[in-house]
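Yeah, one chain of the complex is gone here, protein chain that is, but the others are all in their spots.
Showing subunit A:
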Amino acid sequence: MIFVACVTNFEGVTVIATESLSKRFPRVTALDRLSVDVGPGVTGLVGANGAGKSTLIKILLGLSPASEGRAEVLGLDVASKGAAIRERVGYMPEHDCLPPDVSATEFVVHMARMSGLPPTAARERTADTLRHVGLYEERYRPIGGYSTGMKQRVKLAQALVHDPQLVFLDEPTNGLDPVGRDEMLGLIRRIHTDFGISVLVTSHLLGELERTCDHVVVVDGGKLLRSSSTTDFTQTTTTLAIEVTDTDAHPDGTRAVREALRARGVEVLDANSALPGAGHVLLLTAQGEETYDVVRDAVAELGLGLVRMEQRRHHISEVFTDSDAENDQQRKEAVGHGS
């Protein structure tokens, strides 16, 4: 965490900075003294539904005043420079936002002009951007006939068409099938690596952001839970799933491995059941690279076949419910570093 903060400061570039940012509605506190610095690159904003992600984006776009605290986007204050920010930033909403009776080209050209691009530039940029997000011949057909994946691409295109310095993507993988999800994540990665645009992407799935983002910010109940580079995250939170064969010597291979691992000091999580075929799958927390070796050795020694050893993507709630005491500790640390 400290390392990341140093890198950001060293480069002297902060794309988004908030300082004890709070947003209170009559009945709920959507953001509670959130202080976080975000550098260039792809940053994931993770939180359960209602954690305050969308509220944060609204404030950062200068559309909703904060109750307390301040925030800067690209060095511009959100309270006074909203219009200037919105000229340099792109926004892809979570919900559907496309009229069905116009073509993608027409729609994106219109949105480019609404961002201030002259007519000719708007048309050129639209053609380019739609190609980059992977829409070809179908872009002349009415949007109503598009698949969910194509619609998401159009939504992404309208956020990128004016070549912003930063884009806010609100739950871009929502409603996509696994293939579409992977394609979208790859596209998001390219937005930074190929297009040079910084990205703030929200999701309630930590697993998918780990693979895509350089940095992940976790919010819960409007508070900052964690802010760290993704490598930190994977090191501490990877869950391994293991499945082994049974042999004559060990009729119940799973139990044998569990005991062997316990003997080596690797705690196996209670493989309870919520998973299909859970009886044959062992879940354990990988503390680092060495855990993989320990598992391999234990299984080999027992003479069992290792059917599967894979990283499980975990739902964000696991990070929250892991251990409350530990989280409280982390939260304090994170807040301390952010401010």
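General observations
Assume a contact is a pair of C-beta atoms (placed from the backbone, for glycine too) under 8 Å apart; a residue touches a chain by one contact, two chains touch by 3 or more; residues count from 1.
Throughout what follows, contacts and distances are computed from a predicted model.
One chain of the complex is hidden; its UniProt record names it "Membrane protein", one of "Transcriptional regulator", "Membrane protein", "Multicomponent Na+:H+ antiporter subunit B" or "NADH-quinone oxidoreductase subunit H". Of the candidate positions A:Pro100, A:Gly186 or A:Gly288, contact with the unshown chain belongs to A:Pro100. When the whole complex is considered, the residue among A:Gly116, A:Gly288 or A:Gly303 that touches the unshown chain is A:Gly116. Residue A:Lys58 is the one among A:Lys58, A:Arg226 or A:His250 that touches the chain not shown.
Listed for subunit A, the residues touching the missing chain in the whole complex are 54, 58, 61, 63-64, 83, 86-87, 89-91, 93, 95-102, 106, 110-111, 113-118, 121, 125, 128, 132, 142, 158, 162-163, 194-196.
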